[in-house]
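Structure incoming, see below.
Removed: one protein chain of the complex. Kept in place: all other protein chains.
Up next, subunit A:
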C-alpha cells in the first residue's frame, strides 16, 4: 500500500507528534511534582524537626539522631507512603469510572463503594461481626473491603443478568448508597457512645492507623490492577466517543465495562478499607490530568496516578499543618479543598459547553 500523504497532512501529523512529546514531558514534570510532594509530606510534621534533618534521616539514616530516625521512619513514612498509594488507587479508579459511566463528575464512590465499606466497618465496630479466624486488628478493614467489593459485584451481576445499560447501573448504584446509609444509620442508632465515636472517626478517613502490612496490600492491588487498566487504554479511549460507536468499531463494551468496574471496585475497596472514606481525590485528580493531558487514556491514566499521588501527599501535609499540634482527619481536608475545586470544575464545564 502506498502511504504518501499531502504536505498539509504531514504538517498536522507533525503537530500530533509534538503533542505526544509535550505530553510525555508533562508526565515527567508531574512525576517530579509527585516525588517533591511526597518528600514534603515526610519532611513536614507536628514534631519540632528541621526540614533538612528530616530529609537526612530519610536518605541517610545512619547519620541522623536516633530520635529523628524513629520519627521519620516509624511515624511519618508509613502514612506518607500510604497517602501516595491511596491517592494513586483512587485517582486511577476515578479516571476509569468517569469513562465507563460517560460522566466527568463520577468518582470511585459513585456506585456506593464508600457507603458499603462504611456499612461493613460499622458491623465490625459496633456489632462485632467479623470474619471468623481473622486477627481482630484486621476485622474492620476486612469487613469494609468485602462490603465495598461485594456491593459492586452485586451490581455487576444484576446488570449482566438483565443486560441493562449505564443508566440502570447508576440508578442501582444510587439505590445501593441509600440502602447502606440507612443500615449504617440504624447501626449508629443502637451503638454505644464509644463505638459510635470510633465509627465516626473511621468514616472521616485518616492515615493515622497506617501499618506496613496495610501498605503492602494496597501496593499489591495497584501492581496487579494497573497493568490491566493499561491494556484496556485504547478501548477506553474509543469508548469516549460513545458506546454505540465503540461497539461499531468492534469493542466489546459490556465486557470492557465489566472488567473496568472490577478494577475500580478492587482499587477503591482496598483504599477505603485501609484509610476510610477519602473523597474528591478520585474526582479531582482525573480532572486535573484530563485538563493537562487530554482524554487519550495512554496519558490520562498515568497522569491521574501522578496527580492523585501529588494531591494526596499535599492534602496529608495540610492535614498536619492546618491546626497546630493536631492532625485533622484527611477526609475532612480533601473534602474542604475538593469542594471548591469541584464547584469550579462544574461551572467551568458549563461555560465551555
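Some points to look at:
Convention: a residue touches a chain if its C-beta (ideal position, glycine included) is under 8 Å from a C-beta of that chain, and two chains touch if they have at least 3 such contacts; residues count from 1.
Throughout what follows, contacts and distances are computed from a predicted model.
From the set "Glycine cleavage system H protein", "NAD(P)H-dependent oxidoreductase subunit E", "ABC transporter ATP-binding protein" or "Hydrogenase maturation factor HypA", the protein name that UniProt assigns to the chain left out of the figure is "ABC transporter ATP-binding protein".
Of the options A:156, A:198 or A:237, the residue whose C-beta touches the omitted chain is A:237.
Considering the complete assembly, subunit A touches the hidden chain via residues 3-6, 8-10, 12-13, 15-17, 19, 102, 163, 234-235, 237-238, 240-242, 244-252, 290, 294-296, 353.
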